[in-house]
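With one protein chain held back, the other chains of the complex are shown just where they sit.
Going in written order, the chains are labelled A, B and C, and every chain counts its residues from 1.
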Amino acid sequence: MAEKAMVLKNFINGEWVESRTQEFAEVRNSATDEVIALCPMSLQSDADQAVQAGKDAFWEWRTTPIPERIEYMFALKQKMQENKSELAKIISAEHGKTYKEGLDELTRTLQYVEDACAMPQLMKGAYTEDIAHGVDEYFVREPLGVFLVLPPFNFPAMIPTYFVWAVAAGNPVLIKSSSICPMTVQKIVELVQETGLPKGVLNLIHGSGSGMGNYLISHPDIVGVSFVGSSQVGLEIYKGATAHGKRAQVQGGAKNHALVMDDAVMDETIKNVVSSCFGHIGERCFAVSNVLVAEAVYDEFKEKFLAATKALKVGSGTDETTNLGPVVSRKHLNKLLEEIEIGVEEGGKLLLDGRGVKVEGYPNGYFLGPTIFEAEPEMHIFQEELFGPVRCLKKVKDLDEAIEIINQSRYGHTAVIYTETGAYARDFIQQCEVGQVGVNIGTPAPIAFYPVGGRKLSMYGSTRGRANDAVDFYTDKKVVVTRWLKRKVKEAGKSTGVPVNW
Amino acid sequence: MAEKAMVLKNFINGEWVESRTQEFAEVRNSATDEVIALCPMSLQSDADQAVQAGKDAFWEWRTTPIPERIEYMFALKQKMQENKSELAKIISAEHGKTYKEGLDELTRTLQYVEDACAMPQLMKGAYTEDIAHGVDEYFVREPLGVFLVLPPFNFPAMIPTYFVWAVAAGNPVLIKSSSICPMTVQKIVELVQETGLPKGVLNLIHGSGSGMGNYLISHPDIVGVSFVGSSQVGLEIYKGATAHGKRAQVQGGAKNHALVMDDAVMDETIKNVVSSCFGHIGERCFAVSNVLVAEAVYDEFKEKFLAATKALKVGSGTDETTNLGPVVSRKHLNKLLEEIEIGVEEGGKLLLDGRGVKVEGYPNGYFLGPTIFEAEPEMHIFQEELFGPVRCLKKVKDLDEAIEIINQSRYGHTAVIYTETGAYARDFIQQCEVGQVGVNIGTPAPIAFYPVGGRKLSMYGSTRGRANDAVDFYTDKKVVVTRWLKRKVKEAGKSTGVPVNW
Amino acid sequence: MAEKAMVLKNFINGEWVESRTQEFAEVRNSATDEVIALCPMSLQSDADQAVQAGKDAFWEWRTTPIPERIEYMFALKQKMQENKSELAKIISAEHGKTYKEGLDELTRTLQYVEDACAMPQLMKGAYTEDIAHGVDEYFVREPLGVFLVLPPFNFPAMIPTYFVWAVAAGNPVLIKSSSICPMTVQKIVELVQETGLPKGVLNLIHGSGSGMGNYLISHPDIVGVSFVGSSQVGLEIYKGATAHGKRAQVQGGAKNHALVMDDAVMDETIKNVVSSCFGHIGERCFAVSNVLVAEAVYDEFKEKFLAATKALKVGSGTDETTNLGPVVSRKHLNKLLEEIEIGVEEGGKLLLDGRGVKVEGYPNGYFLGPTIFEAEPEMHIFQEELFGPVRCLKKVKDLDEAIEIINQSRYGHTAVIYTETGAYARDFIQQCEVGQVGVNIGTPAPIAFYPVGGRKLSMYGSTRGRANDAVDFYTDKKVVVTRWLKRKVKEAGKSTGVPVNW
Partner (left out) sequence: MAEKAMVLKNFINGEWVESRTQEFAEVRNSATDEVIALCPMSLQSDADQAVQAGKDAFWEWRTTPIPERIEYMFALKQKMQENKSELAKIISAEHGKTYKEGLDELTRTLQYVEDACAMPQLMKGAYTEDIAHGVDEYFVREPLGVFLVLPPFNFPAMIPTYFVWAVAAGNPVLIKSSSICPMTVQKIVELVQETGLPKGVLNLIHGSGSGMGNYLISHPDIVGVSFVGSSQVGLEIYKGATAHGKRAQVQGGAKNHALVMDDAVMDETIKNVVSSCFGHIGERCFAVSNVLVAEAVYDEFKEKFLAATKALKVGSGTDETTNLGPVVSRKHLNKLLEEIEIGVEEGGKLLLDGRGVKVEGYPNGYFLGPTIFEAEPEMHIFQEELFGPVRCLKKVKDLDEAIEIINQSRYGHTAVIYTETGAYARDFIQQCEVGQVGVNIGTPAPIAFYPVGGRKLSMYGSTRGRANDAVDFYTDKKVVVTRWLKRKVKEAGKSTGVPVNW
């Protein structure tokens, strides 16, 4: 793949078309630094065509019976399963995570498609007879028009696949790819095309976030926007879309805390914390960033945690023995190096320094080894989302101190407790102001049939992502009130109940 | 009340009518043995009138808009609140439980009425547009006709009030009172009458279980039966009603186990176990019967449990300092005395013997002090439902032995664990074959907005009692499929989605 | 297939095993009368093994995560799609319906499997925090054990496939095939086997209804029974299963009415009524049996209805031009001939006589041409379920008379109205005491994601079949109430709400 960079195309109205743009972003293999694809910074005219294609497809798709609509989802599941290996390779190449992590991502992605297959259950409206004499009332969940999906780079397959709920609910969707990792979604859209989904129902456009993203969120024919990414960009998207009267569902960044209580089962905990901290190179919003440890077990935990982390092998995602691939881009690597510098300057104690790691055979890869600070809540590295393998450790007195630290964060995505005591867990669950809580689970990402969300800077909007909440977001409950006037009610023939044993 | 025994009446078609029967059951004050009411063993002709009244009321009530129907429930709540004290006194007099326990029962009873007030939410059907081109499908939850409610004696207010879900859902109901405790329900029906509920919607008939009960479950105009009582009678009701093609929902007996693990918080646990074992004189299906205790804490638990139980004051329910009132009848007292005898004979070790307890001023009361055996699973007293203040204690090796004992019981109502360890609780919850599990809660009775049920001998039927399940039981989901042929679909005017920012 | 009759096997614990029985039922091709399979009348020992296999598989299957369980359903869908043509041929051969009708049946069958794929949504329990201070309550939908599925002959693929909801919900299932049409389900179970479903989770046994069926419904290790068939047998099953304390869900027979109002769109109506009356040779519980026609259009309807019915071609199901295949067996043919005789004797006016129809090349087929009576409600042919191409026509004065006739039927399965007037439809929908109502749809069978049921003799039990109701039937809502005692609530760290704009 590395020799000649593929020029990505837009998928508009059922066809792959090249943008007339002259501007392209380079997509690079994170382990080799080679350019593997050129991602067009599409023109507004490309976007207009893509939106129009959705608009034109709307009515027919919206009135396509729901049992027919979900057949495309069943077909997509099958095709994604058959292409799992190829997809995982693309993910690894453009993102850096390991092939195995790519497969894991695809397992979750498939579960999204599976939940969209449940759309006949998810889309049921309600019905009530006789809200007043002879008056009935019901609601229908109606799709609304063309939705925009704006995925981030870090889960190149999973987040773009948010579209399945919108589409299965009867809406056309336009995906604007992340220009850092646009190849996986291109492949997924090819698989969608193979299912025979009617043209115009799903469209894909490549382009810049600031340019194309901003253009689209103000486009008059986009009815709503689903975004996942950083909190800063997220707030701009939320403001921009709502300023144009649109629905917006924004999942932002995170700074997640794990708390290790003194009764935690230590070895399992270590394993789980390490995996949450450094899986997917720490580039996920569910990763644990700050590890709080009860003082009674702090020293033990610290020692074992450092040992386990040191044992992680940094390398290319294609290498089966790799635990930690390269970060997504050189730019991101440089940013992380700066953050580490800041951490050191503000007094963080560098327990493990991942800088300067070398990977044989990959001299140009964007590698950063796992890095662990002993840090305090007021520090930058403790508060800011770093999105990479840089983590903080802190000793706490008790549960209450931990919860206080967690609730002082500006983010409110997840919090995790390691304990075997029901009472600790219950307090922690109830008192942490976050969207997800894990008990002995470092990465409490809701499964596809549960909604995902957050508090504070971690989410903007009134409905969560995925599952039932996605259906709420992508539909409106049209209420219908009916009364027929030509009726004459007669006594004869009226039931007096059902005699059952004739 | 004691001087002259009130002759109870039936409530048929909005009026209080005396049965022409010559046969009456004596309702006696359990503390004084005085006859306080005469409960007619009504005739089949009385029953026929009551059923007919329901049948005649059905259509109009079923088509009464649901917002109007629930107004009677709101009114009933208010009236029951205003009469709480009087109701608690009646409960205590006819049943024996303390005045305070009567109030507690009424608090729960009121929550039933409150949940019935939520009927507009509970009765919503579903709606789907375009299941095929131009074809819509929905379901309406329809009431079915006259339901029969057969309450037991032990919760004279609470269980008869099951009728609220049936009635709020649009069905007429006939309650056949327990002839042991028929006075409370008589008072409740008076309060219903005061709400102005249309005549015939709720009817009450007094009569014997074997005679009147059996007659009614085979009555052609009864569409379904809701029974709470012993498993033996329950199975007869289930067989009898279903043999006539009816719906039946039967909640039977119980033999509940509590397990005290070695990490239980001991003092709270003792308090809670004692309350569950001996509250309401042990005459409730949620009472703990067998207490299993981990060997490490067995001796400590036993000592404290006995001490706490000995401290319970036996007396009249009207005495504020009483913890344990008399059992419901002399017959029941005699049965319990026999059971104790059997327990002794089969080798149970009598740790605490409640026989021969004397209560000053109440020489004729049906008193039995708390009685505790050390017993083994194969014993009669360990396996049979005793329904009174007779309990068993047993040492167990570990969680697994306890679960094994619990799952070998023929009953499957509730199981309770006392522990602070999440893992123990989780295993216990998942592995016990019972309808309810309590964690550090001895009496895990579902709150009114959750359904109640059991496994094995403890429940017969496919739907639980109360809440959403009650609505499932008292209604049918009529499915409607519609298609209109006179339609001509045109392109003009069709939506292409909702442009939002004009 | 016709030359040598295949000996059917039981599928027990993941293996195809021959029964040691000496008794076999002949399965015959309805068009040729040739024996195409021998269906073993299995022994009780076979049944015991099958039940035991389910019992042994229960715990592991019940604790298999639900996302894994549904993968077998997705796989089954794929395999059934790939084998659709072969399955339709088997259906046509053993049942008689046309190949195309077989395909239609399979389309619906596939939708059952699709709805079972939605099990993660269907099985969600409920959760409530703080029902009292520090007390939480929730319920889990738990599978219960081995369920028995007893399908009829008339939809050889569809009804046996009821098992998907039970299995996806975590229960083992035993199907006892209909000995008249056991070949299709044998093929389906082969496809299930190919999905790799763990052994013992689905078992199939062939046997007689009276012998094996009755044995199984009283088997101690069967927890519930799902039956579809005639009302007479259904009531026996309902009585038998419930007498042993089991859950039972019984869908019985039907005698469905269509009402043609004077404003009906005539040509579409004729087409639709004919299809409902004679599709699947009239052997389906959703078929229209009695056609009521408003007097203003009676003559016109009658003429056109007879003409359209006469145009139906009777023949072998394998012949592409056939509209009406043979009935299922010679015995059934003879019964229908008797019914026609009775109809004539009781004064029914034979408008169209299908007796004596000859089909070239199929001298031994069980053919009966479409037969139409002009009949009155009090007649046997108007009231009894005939289950074949014998229909009644009757003139009615108005909507009220029609509803009265419909509500006097002992069956309550479906009723259909043909009209363009909203008010007529609304009255008809509300007033007919049936489980399903069609508006301009002769066969208002609920789609797979809606529950199916009936009233009066047409259904016994409290929960409907399929979809959400199937989940209610195949699971119990275990209620869990938790409280942790070791908690100390502190003010610090407690949330005061989520400040969102830092």
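In the analysis below, a contact is a pair of C-beta atoms (placed from the backbone, for glycine too) under 8 Å apart; a residue touches a chain by one contact, two chains touch by 3 or more.
Keep in mind that what you see is a predicted model, and the values were worked out from it rather than measured.
Chemist: Thinking of the whole complex, not just what is shown, which of C:K55, C:K302 or C:K395 touches the missing chain?
Modeler: Per the contact definition at the top, the residue touching the missing chain is C:K55.
Chemist: Which of A:S85, A:N334 or A:T482 sits in contact with the chain that's absent?
Modeler: A:T482
Chemist: From the list B:V7, B:A311 or B:A423, pick the residue that touches the absent chain.
Modeler: B:A423
Chemist: Which parts of subunit B face the unshown chain closely enough to count as touching?
Modeler: Counting over the whole complex, subunit B touches the hidden chain at residues 67, 70, 74, 77-78, 111, 114-115, 117-118, 120-122, 124, 129, 134, 136, 400-401, 403-404, 406-407, 410, 412, 421-424, 426-427, 430-431, 433, 447-449, 455-457, 460, 467-468, 482, 484-487, 489-490, 492-495, 498-500, 502.
Chemist: Residues on subunit C that touch the omitted chain in the whole complex?
Modeler: Its contact residues with the unshown chain are 54-56, 58-59, 62-67, 120, 123-133, 135, 138-140, 142, 144-146, 171-172, 218, 220-221, 223, 244-246, 419-423, 425, 439, 494-502.
Chemist: Considering the whole complex, not just the chains shown, which residues of subunit A touch the missing one?
Modeler: Residues of subunit A in contact with the hidden chain: 63, 126, 128, 131, 135, 137, 139-140, 144, 224, 235, 238-239, 242-243, 245, 247-249, 265, 268-269, 420, 425, 429-430, 434-441, 444-447, 449-453, 455, 457, 460-464, 469, 472-473, 476-486.
FYI, only the chains that are shown with their structure count from here on.
Chemist: Centre of all protein Cα atoms: which chain's centre is nearest to it?
Modeler: That would be chain C.
Chemist: Since subunit B and subunit C are copies that touch, is their contact same (over half of the numbers shared) or different (under half)?
Modeler: Both copies, subunit B as well as subunit C, present the same residues to each other, with over half of the numbers appearing on both sides.
Chemist: Which integer distance in Å separates the CA centroid of subunit A from that of subunit B?
Modeler: 47
Chemist: Averaging over Cα atoms per chain, report the distance between subunit A and subunit C in Å.
Modeler: Result: the chain centres lie 41 Å from each other.
Chemist: Once you find the CA centre of subunit B and the CA centre of subunit C, what distance in Å lies between them?
Modeler: That pair's centroid distance is 35 Å.
Chemist: Could you say which residues in subunit C touch two or more other chains, in rising order?
Modeler: 425, 430, 447, 449, 455, 457, 460, 482, 484-486
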